[in-house]
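Read the structure below first, then the notes.
With one protein chain removed, the remaining protein chains of the complex are shown where they sit.
Letters A, B, C and D name the chains as they come in the text, with residue numbers starting at 1 for each one.
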Amino acid sequence: MTGPILSLVIFLPLIGAVVIAFAPTRWARNLALATALATWVVSLVLAAGFQAGVAGFQFKEELSWIPLFGIEYKLGVDGLSLALVVLTTTLTWISILASFKPIQVRIKEYMVSFLILEVGMTGVFLALDTFLFYIFWEVVLVPMYLIIGIWGGSNRIYATIKFVLYTLVGSLLMLVAILATAFTYQAAHGGAWTGAFDFEALRQFAGTGGFSDMLQLLAFAAFFLAFAIKVPMFPFHTWLPDAHVEAPTAGSVILAGILLKLGGYGLIRFAVTLYPNAAMTYAPLIIVLSLIAIIYGAWVATVQPDLKKLVAYSSVSHMGFVTLGVFVFQPQALEGAILQMVNHGLITGALFLLVGVIYERTHDRTIAKMGGVAALMPIYASIFGFFLFASAGLPGLSGFVGEFLTLFGTFQVNPWAAGVAAFVMIFGAVYLLWMFQRFAFGEPSAFLAGLRDHLHDLTPAEVLTLAPLGAMTVAFGFFPGILLNLFQEPVADTLGAVRGAHAIPIDPAIVALGVGFVVAVIVVRFLSLRPRADASGTASGAIVPAEGAR
Amino acid sequence: MRAWLYLIAFAIGVGIVMTPAILVFILEGGNVDDALLTAFAALMLLAGIAVVTMKDIIRCGLAMIVCFIALAGIYVQLGAPLVAAAQVIVYIGAISVLVLFAIMLTQTKSGSSQLTFQTQAGWAGVAAIVLFILIGVAVGGTAWPTLVSQRLPAATHDLATKLFSDYVLPFEVVSVLLLAAVIGGVFLAKQEAPQAPTLDWQEPEPGTRLDSSLGDANG
Amino acid sequence: MTLDDLRTIAPFALAVVLAMAILLVDLIRPGNRNAVLATALIGLAIVAAATVIVGQTPGTAFGRAYTADALTTFLDLVFIGIVAFTLLFAPDYLEPRGLPLAEFSIVLVFAMTGAMLISAAGDLLVLFIALELMVLPGYLLAGYHKTDGYSTEGAIKYFLLGSFSSAIFLFGLAFVWGMTGTTNIADIASSLGLVASGGAPFQPGLAIGLAFMTTGVAFKIAAVPFHYWTPDAYQGSPTPVTGYLSVGPKVGAFALILRLFVVALYPLREDWMVVVVVLALLTMTLGNLVALTQTNVKRMLAYSSIAHTGYMLVGLAAYAAGREEGLQGLLYYGAAYSAMNLGAFAVIAALQKRAGVTSNLETFAGLGRREPWLGILMTLFLLSLTGIPPTAGFFAKAYVILAAVQAAQAGNAALGVLAVVAVLNAAAAAFYYLRVVVYMFMREPQSEQPALRHGRLMWTGLAAASILTILFGIAPGALLDVVIQAARAIA
Amino acid sequence: MADTLNTYLTLSAALFAIGTFGFLARRNAISMLMSIELMLNAVNLAIVAFGAFIPGLQDRGAVIALMVMAVAAAEATVGLAIVIAIYRNRKTPLVDEYDAMRR
Partner (left out) sequence: MTVEGLVPFIVALPLAGFVITAAIGKRLGKRSHWIPVGAIALTWLIAMLVVSTVLQGDQSISVTLWQWIPAHGVGGSPDLIVTAGFFVDHLTAVLLIVVTTIGLLVHVYSIGYMAHDAGYWRFFAYLNLFMVSMLILVLADSWLVLFVAWELVGLSSYLLVGFWYRKRSASLAAKKAFLVNRVGDVGFALGIMAIFLDTHTLNIRDSLGLLAGPGVLPGGLGGPIPFPIPVAIVALLIFAGAVGKSAQFPLHVWLPDAMEGPTPVSALIHAATMVNAGVYMVARANPLFAAAPQVMTFVAAIGIFTAILAASIAMTQTDIKRVLAYSTLSQLGYMFASLGVGAYTAAIFHLMTHGFFKGLLFLGSGSVIHAVHEEQDMRKMGGLRKKIPQTYWTMLIGAIAISGIPPLAGFFSKDEILGDAFKNGFAWVWAIGIVVAVLTAFYMFRLIGLTFWGESRVDKAVEPKIHESPPVMTIPLWLLAIPSVVLGLVLSWPGPPLGPLLGQPADAKGLLATWLSPMFEGAQQALGRTEAAFQIGGIDGALLGASVAVAVIGVLAAWRLFGVELGPIRGRQHPAQVQALTARVPFLYRASLNKWWFDDLNNVLFVVIGGWVATAAAWFDRNIVDGIVNGIGAVTRRSGSGLARVQTGRVQNYALGIALGLLVMAGSYFVIAGGH
């Protein structure tokens, strides 16, 4: 396979988007689906041509872009990015198909946004130039902003602005770090910019210990913040429930399925490999945060009254495994973490689709109002249950392998961390099963009984969106080797980067200062709390009260 | 009664201007130049203070003319008679008259300046004094690099040469500037035909805030 | 005055001639909008062509009072572009309000001549007069809608404070003259070199001169705490004027900084860098914070323009800290900012084609549905202002931040702080830019009004602005070369 | 009063300060305009003084002063035009009542 197939994967949706923009509105849906399917096919062709077990990047494309700074249009794919790209293209067409019915206004704009979103996402996974990476990273932001903001729920504006601002704060600092890194490279190469943004060159340079400890500490912190927000990691996760609750179904699918993976991908690809010493230094902190995310996410999910919020918090918990797996620096854990990303994309994506189904029929997602869905919509409930157990890490389905490998690898180097994380097997099951019991079992609730006429079981189209996800969930559960073989080289590469690394000694005073600051912020926040009339405390709208109220 | 007051005020003014001049004249041993300079300086400052403090704006304008005249005198003292001449022609002949016209045009019967000063006059005074002290200290503390002890002789002829050689560009540009100012000024000051549409603007009550929507978004 | 002199100042001279020509055309064919526009646009093209041609051979004229170099060429082209854009979208706004185009064009072109002269000034006196030539028409333009209370209010505020600052600036200028004994920029630089190298003391008189000059310049670029005029003048002015004011005089004032601080005061750069750093910090932060609370889009963009001044000052500070990239970034920022900000104001002007339409946020409600293209273009410009790639605003911001980061890594911690504050500010800024997008796409219009028909010129201008906004973001290479040439001319 | 540069500069500073005070304290637009004129004249005084005492600026001071006067004239023209225009709208010359736009 020759030719710029990576560019094709990235920009085919853009072409589609342009065509849709100028085509009649009634064609928008089918054109979008066709584009997404075509992209999917191209990505499958790419996957077919990919050689697993070969080190380095394949299908590389390199074009000088801003020669002055050595910025290049450079793309490449390895096992890690390949898996995520295929996941992206798959979920995109599924999401578009799933949007046919729920989205009835401004279809054209919606489809264009979605396709541009795909451009950004695949671009992030394929870019091998840090500057290009950043650009794609930000490109993702805008369509998602529109998707939540235009086609979202009642409090969508609060949610979407929170999403954008939160993400921007992280990503802009990352930009500073990218520039600082590039400049360090340039300064070390006699002022020549060539390669200063080239990931491979930087990676090699990092391997020779070219980046000073100070730069590593700061740049890693910036990268980490950007990625941690995206992942999202405790305590940077609070945009996620809001965004999910307000986003349209397909938006949630992509948000959970792909957008969160951007963070994990960035951590593995850039943060750890470029700044290994800093990664080692921060690892204990990150592991602790991951553990908190895993357990705490599950706890918070337990008492969520809204189906989508529950699934959103479950994402926090699940993605905690990804960060945990990355930062124990152990091959099985890292492979598990990557696998977990793919699995989470499939399973949580499906869960959001399923929540979307009930929402479409009842215009409600409150668990307390539900009950007895299994009696009314048996096929729906069965599939829901299937993905639920997949999410709970039931063996035989893909969720298990990723989670288990992560735990497994963690245990090999840090049994205590694994011991703590393993408790999510209980807590995870608690919130999922409790929700499912209230949601699906029992006699139909009065609310649902009143809507009986609308509660037809899954339509063929809906099944069509869920079937591929289910099939992959099973397939990767039984044959995770398909993916694991892809990950072998990237994992070896990433861990190779940290092998020679050492933790940078940090002055305890600085640590104490940091802890003190955090405690002070919490105390201040605590003291500033006033008893409120509405104890429910849903989106208080502090950021945008005017919009929130209207 | 009124007339007496004016007379006394005039006498005090003349006194303030003339006393230092006479004192200088006596103390410095009869240097007329210094005495004149002192007199002009005192007059200039006094008139300046009058400009910024007097209640009646027309008198302010007149005081300004006095101030400019005194300044012209100082220019002469400084050996720049051409500048002094220009000062008289441009400032007194043109600008001051322009200002007086504007005053006439903008005085309503009722709406003269009841309040001369802003509420922040005190602060303004402090700021002005500090400013003066700052500059004064700076001036006093500075050893001017190529200073000559004696004033340089003025050379009007050289000046003309300079004006049309080294400074021909600024000279031409200034003319462009004046042209632009005149074209625009005429347009702005020109009374519109009464039927001209004024759609964006409704006549407000004087002093009221015009647009409540300009306030902050959320109280 | 020689023929060579004339050749060197040809762009400037032609611009003056253009202003006269428009005046003449208006006298011959009073009220003929098309004739005026045609004259102006063709004239601008000629001036631009002359600029490019003359720019091939740098040189000086009138002694060293006029310096034509790569920087001059670059800045002149930016100014010409700004004026051309303004002229493209002004008619749609002026006509419904019964405002004549001829005077507008004349005054605007005069302002342009002033800005062009600033970029070429080699003498402080020229610099001052050129500055006045640039800002005086600005006052007039601000009050151009003379029957409108906002317009005249903005104008008088702008004028009074502007004159005040001019006096301050001039006072400082006088002291610097006195200190250095010359008005020539190059001579001043060499004279101050002595001070910098310790060969001469840093006299209090010089300090006063610098302080007054810095204050005057800071006023012109609307740096905090000398920015007060900006929101009121911008909000009150007729929208095309606001568009022009937000870029023309700003870039012009930065040109002044380039000639004055970057060239004349180059030896003392480490001293004024401290001031610039503080100004940049204040300017970015205050501009963005206050913009957060605005409900009038023009006023919001006024505060945003203050914030952008802050970003540009970051570049200047980085240059003062020894990074040439700072200067390049500043120039790039100027060009990019001109394109995107003018584009945004063009959209507002287009909306206000119907007289009586305010620039309040509510006006934008549902715009994305009423007039999708305007909505999309506005979104593009706003995203660019936010600094989202792949737009001009992003690359410009990245450029100045790059310079700051470089300076920081070279050991100048203050610049590191500046870089971080800059990006945090950029994130906060996203809120108010995106709020407009919220109104356009996520709100229903308050009253259904039929879509307006916009002139071909308006669309041309919008298309050009958007193309530049994207081009400067996706393929910055072309502009980069020019910018680097320009920066090298003075650095 | 000694005929030295410092004398004239101090005078200039005083006049400048007076002008500043006027600009900050007066309410009437035209008063403010006049204050600005005072300030500009203060500058002119300084310039002429420099011209008289500093060799490098010999004779140039006068030229510059003339230019400044011209600029001041242009400024006054523009300013008065604006004042007249706004007076037509607002019927008051008091600048502090022009506060329709704030915050």
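The rule is simple: a contact is a pair of C-beta atoms (placed from the backbone, for glycine too) under 8 Å apart; a residue touches a chain by one contact, two chains touch by 3 or more.
Model, not experiment: these values are computed from the prediction.
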Chains in view touching the one left out: A, B, C, D
Per the touch definition above, residue among A:G56, A:G209 or A:P415 touching the missing chain: A:P415
Residue, one of C:L289, C:A355 or C:V417, that touches the chain absent here: C:L289
Which of B:M54, B:V76, B:I92 or B:L131 contacts the chain that the document leaves out: B:L131
Touch with the omitted chain, as defined above, among D:A25, D:A65 or D:V83: D:A25
Sites on chain A contacted by the missing partner chain, in the whole complex: 162, 165-166, 234-235, 237-239, 296, 299-300, 302-304, 330-332, 335-336, 372, 374-375, 389, 394-396, 400-401, 404-405, 407-408, 411-412, 415, 418-419, 422-423, 425-426, 429-430, 433-434, 437, 440-443, 478-481, 484-485, 488, 491-492, 495-496, 499, 521-522, 525-526, 528-529, 537-538, 540, 542-543
Touch list for chain B against the chain that is not drawn: 118, 120, 123-124, 127, 130-131, 134, 138, 216
For chain D, the residues touching the chain missing from this view: 20, 23-27, 32, 95-96, 98-103
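Basically, only the chains that are shown with their structure count from here on.
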Distance from chain D to chain A - Cα centre to Cα centre, in angstrom: 63
Junction residues of chain C - those touching two or more other chains: 125, 129, 132, 136, 140, 143, 146-150, 178, 180-181, 235, 293-294, 299
Set of chain B residues in contact with two or more other chains: 135, 139, 144-146, 166-167, 170, 174, 177, 180-181, 184-185, 187-188, 201, 204, 210-211, 214-218
Residues of chain C that touch chain A when the two form their complex: 368-369, 372, 383, 386-390, 394, 398, 401-402, 405-406, 408-409, 419-420, 423-424, 426-428, 430-431, 434-435, 437-438, 441-442, 475-477, 480-481, 484
Residue numbers on chain D that touch chain C, as the complex places them: 16, 19, 23, 29, 32-33, 36, 39-40, 42-43, 46-47, 50, 54-57, 60, 64, 67-68, 71, 74-75, 78-79, 81-83, 85-86, 88-90, 95, 98, 100-103
Touch list for chain A against partner chain C, complex: 65-69, 106, 109, 134-135, 138-139, 141-142, 145-146, 149-150, 156-157, 160-161, 164-165, 168-169, 172-173, 175-176, 179-180, 182-184, 187, 215, 543-544, 547
